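A single protein chain has been omitted from the complex, and every remaining protein chain is retained in its original position.
First chain written, first letter: the chains are A, B and C, and each begins at residue 1.
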Amino acid sequence: MPLGGIIFITLFIGVFGVILIYLARWTGGRAKRTSAAKMEIYECGIPEQEKKDTKISVKFYLTAILFILFDIEIIFMYPWAVGFREFIHSGAGPFVFGSMIIFLAIFIFGLWWEIKSKALEWD
Amino acid sequence: MPETNILTTIGLEHYLVLSAVLFSMGMAGVLLRRNLIVLLMSIELMLNAVNISFVAFSKFNNNIEGQIMVFFVMTIAAAEAAVGLALAVSIFKRFKEVNIRFFEHLKG
Amino acid sequence: MMNMGTTPFEITINVIKTILVFLMMVQLVPILVWVERRGSAFIQNRFGPNRIGPLGLLQLLADAVKFLTKEDFVPDKGNKYLFYAAPIFALIPASIAYMAIPMSTPLIVGDSKFLIQGFEVNVGIVFILGVSSLAAYTILMAGWGSGSKFALMGAMRAAAQIVSYELALGLSIVGVIMTYGTFNLSDMIAAQQGALTFTGFGSTFTAHFLPNWGIFYQPLGALIFFASAFAESNRLPFDLAEGEAELVAGFHTEYGGFKMLMFFIGEYGHMMIASGLFATFFLGGYNIPYTTVQGVHDWLMTTFGLSVDGANIANTVVHFLMYNVKFLILLWIFIHVRWTLPRFRYDQLMDLGWKTMLPWALANTILTSIVIFAASQFAF
Partner (left out) sequence: MTDAILFWFLALVTVCAGLSVILMSNPIYSALSLAMTMVGVSALFVTLGAYFIAGVQLIVYAGAVMVLFVMVLMLFDLKHEIQAFTRGKITGAIKIASVGILAGLVVGAITLGTKAIEAAKATEAVAGKTYDNNTMSLAQNLFLQNVFGFEALGVLLLVIAVGTVALSRSRGGTHARD
């Protein structure tokens, strides 16, 4: 894996981005007059509301947790998928296939439970 | 045994020392910080340090089982983070508090 | 530098190549913006930008100049560091992931071999998925750094949407991996040469009227991959992150000028990754339909009387053009869909991701594995 190249281009893009932002700062200049209203965040023109942590549904975070759990199960399928043909060639096909069917059954049961328990409802 | 330069020849020890340093950092985080979520993050850091040493041993002993262990550790770390955060969030919803000291008052 | 070449000459060429691929991506963005504006105008029976230069092509330059003269602005309530870091980080995952996609056959001149891609990664798919999943940070950083609740809500929506569809995306790829038995993108392309042929059930089937493309093995997987790729790149009909009616402009509400442009580069970069990956997985990558790379090479040598090196160069150029044809057609489909379909509601979007696409991707995986298993066990 060309790790050196990846690190190099990452740093290159980082420097490129910083230069771009500084360039834009320099050519954009500063307005002579400024006001408090200008530096406010944009809330469609009405005066800014004080409370920032207004209701954000916990759903977002629940979705992220369920994502992690299912993501790992999917990652577990990757080595299986890449080796499946070789397993069949080496004669271990039925065993590996059977173990994966059990795993998939667990996965499907989990998904079915999440759907049934309305954990994934957005209302 | 030929003399090797510690700066230019990277061996198992280098990875293990790095892993130990990261692990101690994670431990210091657990001991020093007060924010519950930062504590969880420090635990993740410790688990990562362990993963480094697993992979290093796997490479230098020519044994793939270390990588399998990393797989399992990652799964368990993710599960731990999920449950830990779920607990932290439900406590935060109830008491508006994430200070670890606060948890001493939880009873029953 | 690991595997970037053995001689200083090769290393230099490879380093320049990565920079060239990056600049190519950046250059493609204004052109795509122009295509998008003209294309939307065409679809909606308008003119679009047609004043500056022929066909409005110089509009790109005018836009760049306008962006450069914008005042740099940070809201008082925002977090300055995250606010500036977010657009820079928006560039990185998209471009690095794109560099792992092969764009043509390797160029072999004498003893040197140059890959027509940024760098080759032998676990290509896993690398691309991993790197592009880092894009969620950009969005969260921008949303938080702005200090505005609209931006934060947009960021949360975008992040939840991206992670949800990453599941369907990752699962639809499992069938692809199973079909080719490798993570390496170049190997996948090599497996898609010639006419449709496959071995199983004790005999070999050939269909001369179809190319040997992945889409014929994985039609359901291709559909799910394509749909989730739209959601991953936050494009319509999945652009809930910037639902203009309720969230102003989503996570980049507070951004303007060049910083905004950098988010655009990131977004179009994800579109390019999706198109490149779709072409690689399902449309034979840089392969010319019905032919093999070696076949084209031989044809070039006999027809034009080229030397081996000359034929190699011509071969690379021809395949590069072929790749770009597929790539640009897919990008046009992205643009066309954006200006044709209405958008979803947020709950519909999540329902689609979790309750429709994920089960179907799962069904695709199971079906593929059963077929592969049966094909090896039973014979007619």
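Note that in this section a contact is a pair of C-beta atoms (placed from the backbone, for glycine too) under 8 Å apart; a residue touches a chain by one contact, two chains touch by 3 or more.
Predicted model only: the values in this text are computed from it and were never measured.
Interchain touches from the omitted chain, evaluated on the whole complex, reach A, B, C. Listed for subunit C, the residues touching the missing chain in the whole complex are 1-2, 82, 121-123, 126-127, 129-131, 133-134, 136-137, 140-141, 143-144, 152, 155-156, 159-160, 163, 166, 170, 183. Subunit B meets the missing chain through residues 7-18, 20-29, 31-35, 37-38, 40-42, 44-45, 48, 51-52, 55-56, 58-65, 67-68, 70-72, 74-79, 81-83, 85-90, 92-94, 98-101. Residue-level contact of subunit A with the missing chain is found at 1, 3-4, 6-7, 52-53, 55-62, 64-73, 75-76, 78-80, 82-83, 86-87, 92, 95-96, 99-100, 102-103, 106-107, 109-110, 113-114, 117, 119.
By our rule, only the chains that are shown with their structure count from here on.
If each chain is drawn as a node and touching chains are joined, the picture is a simple open line. Looking at which of A-C and A-B shares more C-beta pairs in contact, the answer is the pair A-C. Distance from the subunit B centre to the subunit C centre is 34 Å, each centre being the mean of its Cα atoms. Between subunit A and subunit C the centroid-to-centroid distance comes to 16 Å (mean Cα coordinates, whole Å).
Computed from the mean C-alpha positions, the centre of subunit A lies at a distance of 21 Å from the centre of subunit B.
Multi-chain contact residues of subunit C (touching two or more other chains): none found. Not a single residue in subunit A touches at least two other chains.
Here subunit C touches subunit A in the complex through residues 1-4, 14-15, 18-19, 22, 67-72, 75-78, 84, 87-88, 91-92, 95-96, 99, 118-123, 126-127, 146-153, 156-157, 159-160, 163-164, 166-167, 170-171, 174-175, 177-178, 181-183, 248, 253-254, 257-259, 262, 346-347, 350-351, 354-355, 358-359, 362, 365-366, 369, 372-373, 376-377, going by the rule given at the top. Interface residues of subunit A facing subunit B in the complex, by the touch rule stated above, are 58, 61, 65, 68-69, 72, 76. Note for the complex: subunit A touches subunit C at residues 1-6, 8-10, 12-14, 16-18, 20-21, 23-25, 27-31, 36, 39-44, 49, 52, 54, 56, 59-60, 63-64, 67, 70-71, 74-75, 77-78, 81-86, 88-89, 93, 97, 100, 104, 107-108, 111, 114-115, 120-123.
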